[in-house]
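Heads up, one of the protein chains got dropped from this complex, but the rest are sitting where they should.
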Amino acid sequence: MTQPDPSQPRAAVIGIGFIGHAHIEALRRLNVPIAGVLGHEEGYTRREAAKLGLRPYLSLDELLVDPEVTVVHQCGPNDVHAGQNLRALAAGKHVFSEKPLGVSVEECERQLLAARQAGRRAAVNFTYRGYAAVQTLREIVRGGELGDVTYLRGHYLQDWLLYATDFNWRVGAPARETRAVSDIGSHLSDLARFVTGREPERVFARFTTLHPERRRPVGEVQTFAQGGGQTEPFTVTTEDQASLLVEYAGGVHANFELAQVAPGHKNDLELEVQGTRGAAVWRQERPEEIEIGTRENVRTVRLKDPGSAFTHYPGGHPEGYPDAITNVIRTFYTGLGGAGSDRIATFEDGLAAARFVEAAFQSHTEGRWVDTRQEVAR
Amino acid sequence: MTQPDPSQPRAAVIGIGFIGHAHIEALRRLNVPIAGVLGHEEGYTRREAAKLGLRPYLSLDELLVDPEVTVVHQCGPNDVHAGQNLRALAAGKHVFSEKPLGVSVEECERQLLAARQAGRRAAVNFTYRGYAAVQTLREIVRGGELGDVTYLRGHYLQDWLLYATDFNWRVGAPARETRAVSDIGSHLSDLARFVTGREPERVFARFTTLHPERRRPVGEVQTFAQGGGQTEPFTVTTEDQASLLVEYAGGVHANFELAQVAPGHKNDLELEVQGTRGAAVWRQERPEEIEIGTRENVRTVRLKDPGSAFTHYPGGHPEGYPDAITNVIRTFYTGLGGAGSDRIATFEDGLAAARFVEAAFQSHTEGRWVDTRQEVAR
Amino acid sequence: MTQPDPSQPRAAVIGIGFIGHAHIEALRRLNVPIAGVLGHEEGYTRREAAKLGLRPYLSLDELLVDPEVTVVHQCGPNDVHAGQNLRALAAGKHVFSEKPLGVSVEECERQLLAARQAGRRAAVNFTYRGYAAVQTLREIVRGGELGDVTYLRGHYLQDWLLYATDFNWRVGAPARETRAVSDIGSHLSDLARFVTGREPERVFARFTTLHPERRRPVGEVQTFAQGGGQTEPFTVTTEDQASLLVEYAGGVHANFELAQVAPGHKNDLELEVQGTRGAAVWRQERPEEIEIGTRENVRTVRLKDPGSAFTHYPGGHPEGYPDAITNVIRTFYTGLGGAGSDRIATFEDGLAAARFVEAAFQSHTEGRWVDTRQEVAR
Partner (left out) sequence: MTQPDPSQPRAAVIGIGFIGHAHIEALRRLNVPIAGVLGHEEGYTRREAAKLGLRPYLSLDELLVDPEVTVVHQCGPNDVHAGQNLRALAAGKHVFSEKPLGVSVEECERQLLAARQAGRRAAVNFTYRGYAAVQTLREIVRGGELGDVTYLRGHYLQDWLLYATDFNWRVGAPARETRAVSDIGSHLSDLARFVTGREPERVFARFTTLHPERRRPVGEVQTFAQGGGQTEPFTVTTEDQASLLVEYAGGVHANFELAQVAPGHKNDLELEVQGTRGAAVWRQERPEEIEIGTRENVRTVRLKDPGSAFTHYPGGHPEGYPDAITNVIRTFYTGLGGAGSDRIATFEDGLAAARFVEAAFQSHTEGRWVDTRQEVAR
């Protein structure tokens, strides 16, 4: 087995779509060398690698035997995550995986076990933890400024699948893998756990599908890319929308809404944490602000703290999504040589997300509250 | 029976608390003569009437036999509405009642029947219909600008009962009359029905009570007034918060949140109507704006239309809550002599609200979806 | 001379246009009896009085000899204010005058002198003082929360005269009476004086006229009413826009912008007071909020204080322009019997506004800084 030098991390990126490019850009900002990239198909890999000025790997084997590669970035489609991540861990690589870690609880459990056995760093990219304000919100909540947490309100709404003519490989997922819930609900759920430190215990879900039939382009489709040309009917079994009532440890209740068909909502992720003394809300589309309300006739808006570890520009100089993902990846690489950080998501968090998703699906299917807790060694 | 002259309406106001004063001010703006007021107790009535420069009625009988009185404004506590409104109708008065029309479906059904038999105008003050922007939102939705309605998001959040030391007579209502749901949820439900023209068919409710025990002042309490002095423990059986999943006719889903313990939310009523082409949101705390989003990269904000029947000042001159209640009362009096208006709420709407409340309570109690439809002659 | 009873004030309103109606509505809310109204022409007066259910006065003489009338509300065109107000004072009436108090410094000085000699209450309706938040801003500034005041930023922008086809009698004012400066600049100037307690000492002004020629309807025109029909060319000598650099006592500088041709700005009045420790901004179109910024990474928004003398509804229940004007008139009547209030504008303030306007005109005309101070007995 190759023994990459953890003091000299070098990345390889699997998957060269929207999110793969985002990883590559972040790695370059951080001056982490990139050994090469692997796409879903040889021709595509060669073309993209050439554009990027990077080495193309023509197979996972070729990537994994490269001793230069210390860290594997998993940016491929959801259904290949588990298999490829397990092989990467077996090859002694650290793994920085896109979410979802796997398409089932079982896939996630196996990866978590494998990572522990391999003794490798194993993280999941819940990007929104990378916003400085999210870290600040966590400190506000955990520091007790809001009193005891009592209630969570949240939503994650998008409109990129509004029309029946919108299509993407995600639409074709099997019903039980879910879509809105796993794609965006998992972000909201991770955010709630991260910020409050509480685990969901029960969930009641209602899913709705606005378009049970969509038009699918003949040929292939990329996320956020727009098609044209010929289409064919496609039966959709995954949900466009979901409402989730959740109960967390300690009697904390939550109401979450998810949709990929909500007109005008582009990437509208919002979490409000209510407590016995105050409430704080964070909105991804205005990411540098936290708004705090109390019973007093005052609303306070916490602005960017230029002194935070997750901010790199002065006040009033907006940092956004590319900076958030860079913060997550920076934190991962900073932790490689040592203790790691509890600020970014691990495979444990990836598993927690999968459990939440499965419980929601089961609740919707059976029309009842479902327990989300299952034992897992920690 | 006295025969008041509908062409010369004269109002009497029952209840001289916060909302009674709001009615009186609105009537004065409208130049509707006020015959007198009736409080809950003789001494109080005399004192308040003197301050207001109005005649005190010392009993309901005295008020009802006064032939000057054409219209009775019901602003008393919830549990007297039905009994007094029925007597007013029997005495040949028109009734303009505060919400809730009654504390049960049965009370509302009896009033509706009585009003029809008496042939009197019978309205319920769902104040928020009185905002010009709410009327505009209804036109936008019903005019098809958003496409087919698919989903409703709404909340009504307040913080005036945040602390265990906050108390009000409403807190002491029986569990089955509900509190957050009937006090503020009924507004949100009425708004959704009014704007979309759709009836709720099924509801799934979760109630939570942040403070199962509160401190109750020894003595009496007014809404929005602040106490002091001695208190005693009081066991609360009504809910502080509620989440409601609703299904409307035609496959429209909704997610509503209600709370009287949400820090920083003063009177935060918001409704978003999503359709197949666009979504529109109205927020009571910025009442003159409607924000419309679509898939395009444009958000439009519809501002006050100074030409609307519900606006009375030029653009940029904010009109607020006192203007909304004045609009409702103006519409009621305008309709007295003739056909009436479908712009304000009638006893039918009061009954619909009661059905929604009862179904929600039943759903919470039984942990299941409950049907809200019951036959009623129209 | 009639001796009205100050303990029983009764109002008469001169001028029945937009602002006259606003006075009448406010008086009714306040339960101040209205003796009658006087319009600019007999037929109009009779028609409007009938609609309002009020007595028509067919001449100023008829109004002034009515002993019922204690207070005269001056809501007529600017050029009649001085003459009519002087006659009202001479007849022993209190005067509540719309701004501007007069169209020249000289007119204002004469009225101020007359009011002092008559010993009558004499106020000018600078409406924006009537917002609770403006009163709060004044307390914040004067209480030292912002440190020493150093700088003022303000603007008052409207768009109702944007097009060359927009016309109003105000457009026809002589150049030296100004238009944007006297109509709206006087509000901003009064606000700055009121909030800071400082007097302007020097001004540098630049006026611009977007439309040196407009179309004037053949016939008469009302404020905020829209014409139609035939028009004729009209040469405009008053300014559509103005920029004013101002120096206040104590080295405080200001930059003010005014326009009646600013697209999208309906009634956009805004004042920011900057100090050595913080800055606070008030915006008329969101009248219940004051936003405060400091060097810290926190912005605070002061919301409505329901306990203030100028608020009458609970938090979250928006109060707007009609409430502001009611607050001003309430304060005037409250002060009638006694000491008066420094919360609303007096004839002294009306004179100060006139001096500011004249100095601005002179500065623009001569292209230089002009001193605004002139001695006046106080």
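Chains here go by letter, A, B and C, matching the order in which they are written, and residues are numbered from 1 within each.
Just so it is clear, contacts are C-beta pairs under 8 Å (C-beta built on N, C-alpha and C of every residue); 3 or more make two chains touch, one makes a residue touch a chain.
All figures in this text were calculated on a predicted structure; none of them were measured in a lab.
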Of C:Q111, C:N168 or C:Q274, the residue that touches the missing chain is C:Q274
Taking the full complex into account, find the residue in A:G119, A:G144 or A:G315 that is in contact with the omitted chain.
A:G315
For a quick check of understanding: of A:E48, A:D183, A:D323 or A:E358, which residue touches the chain that isn't displayed?
A:D323
Full-complex contact with the absent chain, from C:Q8, C:Q117 or C:T208:
C:T208
What residue numbers in chain C mark contact with the hidden partner chain?
146, 150-151, 153, 155, 159, 162-163, 204, 206, 208, 210, 241, 243, 245, 253, 255, 257, 259, 261-265, 274-279, 292-295, 299, 367, 369
I need the residue numbers on chain A that touch the omitted chain, in ascending order.
18, 22, 25, 28-29, 31, 52-53, 158, 160, 224, 265-268, 284-287, 303, 306, 312-323
Of the residues in chain B, which ones touch the absent chain?
297-306, 315
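As a working rule, only the chains that are shown with their structure count from here on.
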Does the chain A and chain C pair touch with the same residues on each side or with different residues, judged by whether over half of the numbers are shared?
same
Farthest chain (mean CA position) relative to chain B:
A
Chain A and chain B, separation of their C-alpha mean positions in angstrom:
42
The distance between the C-alpha centres of chain B and chain C, rounded to whole Å, is 36
Touching at least 2 other chains, the residues of chain B are 265
